[in-house]
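Just one protein chain is left out here, and the rest sit where they should.
Every chain is named by a letter (A and B) in the order it is written, and numbering of its residues begins at 1.
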Amino acid sequence: MGGTSFWSRLARDRLATTGFAITVLFVVIAAIAPWIVPYPEAAHEIAPMNRLRPPSEAHWFGTDRLGADVFSRLLLGTRETLFVALFGVGAAAVIGVPLGLIAGWLDGWVSDGIMRLADIFLAIPQIILAIAIAQTLGPSLVNVVLALGFTIWPWFTRLVFAETRALRREPFIEACAALGASPWRTLALHVLPNLASPLVVRVTLSMGFAVLTAAALGFLGLGAPAPSPEWGRTIAEAREYLPDAWWYALAPGLAIFIVVMGFNMLGDGLRDVLDPKLRRSVAASRAQSAKVQEA
Amino acid sequence: MSLLEVQRLFVRYPTERGPAQALDGVSLSIGQGEVVGLVGESGCGKTTLAKAVLGILGSGEAEGVIRFRGQDLLGLGADAVRREIRGRAITFVPQDPFGSLHPLYRVGDQIADLMAWKAPDTAPPSRLQERLALFTRRRRPAHRDAAIAMLRDVQIPNPEQALAKLPSELSGGQRQRLTIAMALLPQPELILADEPTTALDVTIQAQVLRLLHNLVREKGVSLLFTTHDLGVASEICDRIVVMYAGQEAEVAPTRSFFAAPRHPYTAALLQSLPNEQGVLRDIPGSIPPLVNPPGGCRFHPRCPNASARCAAERPPPVEVAPGHWLRCWHPVAA
Partner (left out) sequence: MSATLLELVALAVHFQVKGRELRAVDGVDLRLERGEMLGLVGESGCGKSTLGKTVIGLVRASGGRILFDGEAVEGLGRGGWRKVRRRLQYVYQDPGASLDPRWSVGRSLEEPLVIHTDLDRTARRARVLSTLAEVGLRAEHAGLYPHELSGGQQRRVGLARILTLQPECVVLDEPTSGLDVSVQATILKLLRELRAAHNLTMLFISHDLSVVRMMCDRVAVMYLGRIVEIAPVRELFGNARHPYTRALLDAVPEPGERRVIGRPLLEGDPPDPSNLPPGCRFRARCPVAVARCATEDPLLRPVGPQHQAACHLAEGVSA
C-alpha cells in the first residue's frame, strides 16, 4: 500500500477531495483564527451602536446583537468546534476501542457484558443521551467533550468488536499464539494496526456527528457559557432576531452544515479508498505474486 | 475435421505495468469425442484459454482464430457466442463448484432455469425474451425428469431430494458432480472442464474422473480437461498439451507423452514428480513474467539444453512422430 497510490486514489474521488479540502481549511482556520480575523476584539468587546448591521463591506456577515462582527466570531468559533469534536471523538475512542478489543478477543460473560452495555447506549437516541449527560454534568466545554465521549463510544466498540472477531480467526493472528506471543502483544501489534483503516473512517464520520451534537448542546445552552463564539449558542442567540437579522443565524448555520458535510464526505471517501480497495488490491496482488514465483 | 480448432491465439490483459501476454500464440485442436488434457504450471494460461473459447475474457483482448464446427467464434461476436454457443454447444465446468452455483437458490430451481434457456430442444432466446427474462417462465415438466435422470447419471443419491436442497447442503464431491451434470444437461458437443477435481479428495476425485470418462464415452462428447496434476491427466486424456508461458510446448498422445517426452520442459516436469526412488529434482529458475517475457524460446532461461539460438529465435511447432508435436530447437532424445 504505497502512500502515493492512496493519495492518488483519494484525489480521483471528487467527493472525498472536497471533504478533504473543507476539513483542512477548517483545521487551518481554527489554528490561526486569532491572527486572521478582521476584528480580533469581537470575541469579548461590545459595540452597541453597531448592533445588528446587515452584511456590508466592513462586516461580511453583518454584526450581532452586541455589535460584534459575525464573521470574526464565526472564525473564532472554529476553535471551540474543533476542540470539542477532536477531544469528544478522542474520548469516545479511548473508551470504545479497548472495550471493543477486549470484547472481541474474549468469549463469555465479559464480552457479552460489554456488548450489551454498548447496545443499551445505542438504544437511546444519541442526541437525547448527549443532552442528558451534558445536563447532568453542567454547562462547560469540557462537559460537552465528556458527553460526546459517552455518547459515541459504543460505535467504536461495535466496530472494533466485529473487526477483532473477524481478525481473531485469521491464521496470522492465530499464528501469534502458536509462536507464544501474549494476547496483549498480539492485540497491540497485530490486531490494532490492522484496524487502522476502518478506525480512521469511523473517526472522520464521528467528527461530523460530534460537530453537530456540540452545536445542538450549545444551542440548548449546555456548552461554553456566554461570550463564547460557539456556533450552536450563536444560533440560539440569533433566534430572537429572526427573520429580520437573517445573517446572524445563517452564518453559523451554514458553517455547521459545511463542516459536517466536509467530515462526512471525507469519511465516505476514505471508506471507499481505504477499505474495500485496500483489501482487494492486497488479495489480488497476493494471487498475482503467487504466480510470479521464486526470484 | 476437428471440432475445436484454436490457431495462433493471443490474449493480452491490461495491467499497471503494461499488457500481460497471457496467451502467446497457442494452437490446439480437439476432435469429436476426444479428451484433451491441458496441463502446465499455475499462471501458464490454462483458464485463459478456456475463457477465450467461451468468450468470457473480461478485460482480456483475444486475437487469432478459434474455430468451432468450422465457425470462427472470435469473428462471430461475443453476443452471438453467448446466446447460441456458450452453455449450449460448449459448456464449462469450473474449478470452484461454489463459485458457479447460486448459494440461495435450490438446486432444482437452478437446473430448471438452466434448462429453460439452454435445453437442447429450446431455441436460443431472442433479445426481447432475454430482456423479459425476469417475467417469463419457460420451465417445463419434461425438464424436471431430464434433470433427475442426469443427477442419477452423475450418481447423486436420491435425486428428487437433492433438487430441493441448497448447494451448501451438498458435500463438496456432490457439488462438483452437480456442476458436471449441469454442464451435460444442454447436451453439448464440447465440455471445457477447468481443474474439476483439484478441490476434491482423491477418493472423490476418482469418482468424478470415472464419471466424466464414462459420460464422455457414452455421449460422444469432446472434453478439454485443464489440470496441473499429470496423474489426473494421464487417467482420462487421449492427448496431452503442455503449456508453458502462454504457448503449447509439446502435444502428444498420452502414452508417448509419459513414455517418451521430447520437450526439455516436459521432461523436467515429469522428473520433478514425487517418485519411488525418493529423488527430488526441481526446475531451477522461475516462470517468466508475462509483461516483457524473455525473447526466443520462453523456456530458455531455465532450459538445460538451451543454446544461443534458443535465446534469439522462437521454435516453430514440428511433428516428430505421428500426432506428436513439439516446439524446441534441441529436443531430448526419444
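Assume a residue touches a chain if its C-beta (ideal position, glycine included) is under 8 Å from a C-beta of that chain, and two chains touch if they have at least 3 such contacts.
Values in this document were obtained by computation on a predicted structure and should not be read as measured data.
Touching the missing chain, out of B:149, B:164, B:202 or B:318, is residue B:202. Annotation: of B:15, B:42 or B:161, B:42 touches the absent chain (contact as defined above).
When the missing chain is restored to the complex, the residue among B:83, B:144, B:213 or B:314 that touches it is B:213.
Within the entire complex, the positions of chain B that touch the omitted partner chain are 41-42, 155, 157, 171-174, 201-207, 209-210, 213, 228-236, 258-259, 268-270, 272-276, 278, 280-283, 286. Mapped onto chain A, contacts with the missing chain fall at residues 170-172, 174-181, 185, 190, 193-194, 282, 285-286, 289-295.
Heads up, the rule we're going with is that only the chains that are shown with their structure count from here on.
Centre-to-centre separation between chain A and chain B, using Cα means, comes to 53 Å.
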